[in-house]
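Notes to accompany the following structure.
Heads up, one of the protein chains got dropped from this complex, but the rest are sitting where they should.
As written, the chain order gives the labels A, B, C, D and E, with residue 1 at the start of each chain.
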Amino acid sequence: MLKKLIEKSQIKSPWIVHYDCGSCNGCDIETLACLTPLYDVERFGVLNIGNPKHADVLLVTGTVNHRNKKVLKNIYDQMSDPKLIIAIGACGLSGGIFKEAYNVVGGVDKVIPVDVYVPGCPAKPEAIIDGVVEGLAKLGELQQQNKTDAIAS
Amino acid sequence: MFENLITTLTFCPLVAALACYFLRGERLRSALVIVTGIVLILSAVLLIGSAPVSMTPALFTSVKFKTFIQSADFLLLGLILYFGIKFKNRIIIGLSLLQVIILGYFEFFMTAGTHEAPVGIFCDHLSLIMVLIISIAGSLIVLYALPYMKNHEKHLKLKKSRQPRFFALLFLFIGAMNAMVLVNDMMLFYFFFEITTLCSFLLIGHDKTEESKRNSLTALWINSLGGATLLIGIVLIYTQLHTLDIQSIISQVQGKDILLIPLALLCIAGFTKAAQMPFQKWLLGAMVAPTPTSALLHSSTMVKAGVYLLIRFAPAFAGTSLSTLVAVCGAFTFLSAAALAIGQSNGKKVLAYSTISNLGLIIACVGINTHASLTAAIILLIFHAVSKALLFLCMGSIEQHIGSRDIEDMRGLFGEMPITALVITLGILTMILPPFGMLIGKWMAIESASGNLLVILMLALGSALTVVYWARWAGILMGSDFSGKSTPEKMPLFSKIPLFTLLSSAILLGFLTPIIYSSMILPDFSGLVAAPFSIHNGIIFNNQGSFAVYPLFFIAIVVFLFALFLSRPKKAAQQVSPYMSGIQGKQPGSFVGPMNKVTTYTQSNYYLSAFFGEEKLSNLVNMTAGILILILIGVSF
Amino acid sequence: MILDTLHLTKETLREEVEKMKSKGYRFVTITCLEIDEDFVELLYHFDKDLELIHYRMQVAKGTTMPSVSTIFFAAFLVENEIYDQFGIKFDDLVLDFGGTLYLDEDEEEVTSTPFCRYSVKRK
Amino acid sequence: MSKTIIPFGPQHPVLPEPIHVSLTVEDEIVTEAVPAFGYVHRGLEKLAEKKDFNQMIQVVERVCGICSMIHAMCYCEGLETLMNVEVPRRAKLLRVIWSELHRIHSHLLWLGLYADAFGFESVFMQFWKIRERIMDINEATAGNRVIVSVNQVGGVRRDLSPSQLKWILDEITVVEKEMKSMESTMLNDYTVKKRTVGIGVLTREMAYELGASGPVLRASGIAQDMRQLKYEAFDELDFEPVVEQDGDCYARGVIRFRETMQSIDIVRQAISRLPQGDTFVKVKGKPEGEIVTRVEQPRGECLYYIKANKTKFLDRLRIRTPTFANIPPLAAMLPGIELADVPVVILSIDPCISCTER
Amino acid sequence: MPGMIKNVLKNFISKSATRPYPIEVRPGFKDARGELTNQMSKCTLCTLCAKKCPTQCITVLRKELTWEVDPFTCVYCGICVDVCPQNCLSHSTEHKKPARTKTKLILKQEKPPAPEEIIKTDEKPVVPEKIDPGHDYH
Partner (left out) sequence: MTLFLYAIIGVILAPFAGVLVVGLDRILTAKFQSRIGPPLLQPLYDICKLWGKKPMIAHRFQPLCVYIYLAAAMVSVGMFFAQSDLLLIFFVQAVGAIFFVIGALLVPSPFSQAGGNRELIQILTYEPLIILVLAGIYLYTGSFKIDAIYALDKPLLINLPLLFIVFGYALTIKLKKSPFDISASHHAHQELVRGVLTEYSGKMLALIEMAHLYETILILGLCSLFWTTSIWGMALLLVITYLLEIIIDNICARMSFRWMLKSVWTTGIVLSAINLIWLYSGARI
């Protein structure tokens, strides 16, 4: 019972930490806009917790460069499982318009595994909400899979 | 039996002191110290059950004894005068001369054969408790001093050991204290009072540095002031009542307003000894002495002499405005010393201020002067002595190990000295947390102080301040590098024994509070209609409230063991470095800062010097306290 | 269209900048651009009442320049940036990032100067 | 007494952007603050060698998403001057409308973040609620909420229909009304004033000498606004720079609040003067020469240096953004304040680190 | 504080401003630059869009007759739509949905358009005439 409740809660209470990994602020303000009255992601239990140790979802915006890739990795390491990584915006997905710039490594997935990609430049708040919902769906599927794995073994 | 025990308790230290001074072998001295310590502890324990007793030993009635005391009195004052002249301190010269004159006039013109000899020894439960504290805590501290002083002198690189003098003084001091709380003659009391003054002066100045010399002189003049007021008080009382018998003074004084002035003077004498504001300076200065000195003289015993004086005379001024003012003075000291402690990062100074603060609380309880509040005072007295001695000893070990008394340098002490860190942390917790004894006392204090607006205001603020300076200290001690690993600690046997004895008694006695109360405190209030507190199933209660000692202890033990079990280093829990805004370095507790420099993270606690700084508060506090003292004398007229 | 510029040399730099400051000019920024294999050009921009004044000077790559950040504190950032990107070192910087303002030492960029097409090694 | 060192950023919830400040504090009073950069540096100026001057418009728009329109405007203006292109009047006014809408949304965004910096969450929510109207205008008129991409060399890519203009007027009236309802909170609230008045004071002399720009400069009593250069259509629009004297965080807040109102007014003026005509002219050829252009961004003075060599790639593009100029004043303001005020002071310059580092 | 009380209480009694997004989807603005699509029947594979694209996210392979766009690199600036001589590129009003893997949109042309269908145009990019927001926003 408790396990079921925990699994349900994991989907109902995604706390996010947002890291601006060298974005132009476009995606950042859209991510913040998600929290504001018009989009109000707290409806899904989302809290911008700001601390990787507490968070379940890491929202990354922007291109990865040589300096912030270490920061990104550090934040990723400090999050405890289960965790979701959502890359937001063209830069976060592939480097976008900056992918040829000399100090750009590329997308977020070059440094840490990404669960959901949210396209757009910048991604609209609706798209970011879709991204989080998609991520939670993935988490739900993983839970199912774990269960069937457990039964199988 | 009783008489033998008393003789042992007073003379045995004296003999040991002489032996220590003249026998120069280190082994021999250690053996002597150990034996004396054991004897003292045993006789103090055996004394339990004898009280209350009042008697006059044969010695006391002899004329020789009286002459001996008289001449010893003058010798003492002469010594003080000598030190005053030697160090060119005018105040000391003045005060000692004043005392010589008054004493001379008193002994030779006023009392010459006119009064009956008072009962020599009076030992009620209060005295008994004092004797227990002095003998047990004192002996443990002296034991602790064995390895400590060895280390200390090694550190100072002394050519000729000065330990004989040191241990002699310690024992002399213990003997004098024991005698002081047992005698029933005001003049004898004054005599022993002065001995402690002189001993403290010599002990504080033990290291013979400039600073210790200066501070020891401060201690001497402030305590001489106390001696002088005490003496004047005694003389004034004598002019009215023509007796020097403490018990009969107390019973006669009640309700006589004319005697408030001498009582006020006695209170001031108590204040100086208990280092109450504005007389706190000497206690702070005393911290330059080796730690056993601080522990013995200035936390668990000597300052208690002042408190003892006040508790002893409390019934005499019950219900007067003097009593209320004593309460206000005490509460003010509690508050202001706690506030000053917040601004300190020097561990010994924090201990000193906390001592002053806690004594203030005890004196506030004395001033409230109900049976409940006196109970609170005695309970606080006991537990403060135990916990504070423990903390001082730990502090000494830490200081010798890390070479600093700064709290900030004790960060992560657990990694280096796990045992000491654990002991001092627990010691701190016994100071501030229920269900330990201090909190039981504080609970009683607050419940009884609720009837006095000014006092409760200051107690409320002060107790919050107390929590702050203790908690932050406890917090940083146990922190180490994040794995919580520690290197095993080597500790000499004679450091270990006192530490663990004190720690376990701090905890165990807390558990035994109901029993201590009913067997040691309640009997002193004999002839009461209703006891201040009743006890049922280990719950201390009265009409106003209840403190569930046993149940809380039970819960505390269960929770603590359970929590300890759950927090054992598990393999499953992944350890994670602290959050550093995402730029943590490879070493835990470091980050990659500007210019790609790996910066080690450092932290200091908040000392809020803008609010609680010593230089900011001291003058204000001293002035206010001075005014309070003046009012205290004023209302007595 | 070419900007009207005043000429400046390494020696007269600090003197001129002091003069601008005493005249009440505000430091705007320094622009650095590569001219050819050996030289870069430094443009110092100053502003007073919405009017810009530019100073121009050519410097050989790898030169050490006197910093104006002691005169105009605001210059420290841009001078650090120029060291990162063009390898022109500035003496007496108020806050010297030593080539790590934007770039990390363990990356290749730090040893070279990314903004120079004919790259030189930075010291 | 040992010190506390607090690594503030790059990942820190009150800093919307990755900047690091190593704060040395004693009892929470900052004694030393050393900033570190490079977490957003991409090397955009260098991209001018890889993307032609038309594609660079999209790149400079992304120097900073919040003032993207104004970056592109400044860039296009420079190229237009170099190529001797006369932009149609309608295009100039349209540029003014979009740029002022950007200023409104940027200031609203900032007002929200600023309120959040001193822990006033509901004010943050209110301003961002108001701001969504501007975002809707952006999306409806230009197709994207933040990066509107309306500029091109020679004019603008989109036009506004009369019905749209009317709708914009209606919307900004609502925005104005809602702003007015927040006025007493932002300007007179006891707790807000307690947290901002006298915090991070930048005197007139300091502000000038340290090269502050934009609202930071104007809050210190210097009436300098690049719009006084009368670029685009500002020659015919009526406006006075907003000035405050105190130079503290409160003054900077007031400046931005009043500028929002002013921008609403400018949008109205621009719409009322919008002539009929083309929105762009066709541009032929390649740019040549060098030029410095300056415009006023929400954060202050932005300077573009463009050097072209008659090829389709620019020789050098140098961008001096307002935050770049405001970092030195910030470094001067930080020592001496409380830790709790650090976010307020940092935000009071409205930092845009992606601008600063490009 | 009083000003904020008024504001807060007003919010309390009025309907919340929230758009319940996934439950109730607001139709996109007519002119919004959403997902990029190509009407392949009109496309001539002229590669102009690929050349002008500032992110190089469009690849046109004339041999294989494919036109592909990487929606995860595209910055939705609309340059390609503007420059397309055939007007066959368009943005949908809906944003591109998030995905768990990055996939390209590859469109294949059945047969190349007849030469006469290729109209050489020099006309300016179509700016939509009237844009009506079409619905209430709040």
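The rule is short, and it goes like this: contacts are C-beta pairs under 8 Å (C-beta built on N, C-alpha and C of every residue); 3 or more make two chains touch, one makes a residue touch a chain.
Everything numeric here is computed off the predicted structure, so don't read it as measured data.
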Where does the absent chain touch, in terms of which shown chains it meets?
A, B, D, E
For a quick check of understanding: of B:I92, B:I222, B:I268 or B:L465, which residue touches the chain that isn't displayed?
B:L465
Selected from D:A117, D:V175 or D:L202 as touching the chain missing from the view:
D:A117
Contacting the left-out chain in the complete assembly, out of B:I41, B:A289, B:I311 or B:L552
B:L552
For chain B, residues touching the missing partner are 411-412, 432-434, 439, 443, 446-447, 450-451, 453, 456-457, 459-461, 463-465, 467-468, 471-472, 474-476, 478-479, 481-484, 541, 543-548, 552, 555, 559-560, 562-564, 566-567, 569-570, 572-581, 588-589, 601, 603, 605-606, 608, 610-611
List every residue of chain D that touches the chain not included in the displayed model.
4-8, 12-14, 28, 115-126, 129, 189, 191-192, 194-195, 338-343
For chain E, the residues touching the chain missing from this view:
1, 4-5, 8-9, 11-12, 14, 16-18, 20
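By definition in this document, only the chains that are shown with their structure count from here on.
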So which chains count as neighbours of both chain A and chain E?
D
Chains touching both chain A and chain C:
B, D
If you tally contacts for every chain pair, which pair is highest?
A-D
Using mean Cα positions as chain centres, tell me which chain lies farthest from chain B.
E
Where the centres are mean C-alpha positions, what is the separation of chain D from chain E, in Å?
27
What whole-Å value do you get for the distance between chain B and chain C if each is reduced to the mean of its CA atoms?
68
Can you list every residue of chain B that touches 2 or more other chains, as numbers and ranges?
582-583, 594-595
Multi-chain contacts in chain D: which residues touch at least two other chains?
10-12, 34, 36, 38, 41, 43, 46, 51, 58-59, 62, 129, 144, 147
Per the contact definition, I'd like the list of chain E residues that touch chain A in the complex.
16-22, 25, 54-55, 70-77, 95-102
Which of the residues in chain D end up touching chain A in this complex?
10-13, 16-18, 38-44, 46-47, 50-51, 58-59, 62-66, 68, 109, 112-113, 124-125, 128-129, 132, 135, 144-147, 352, 354
In the complex, the residues of chain C that touch chain A are 102-104, 107, 109, 114
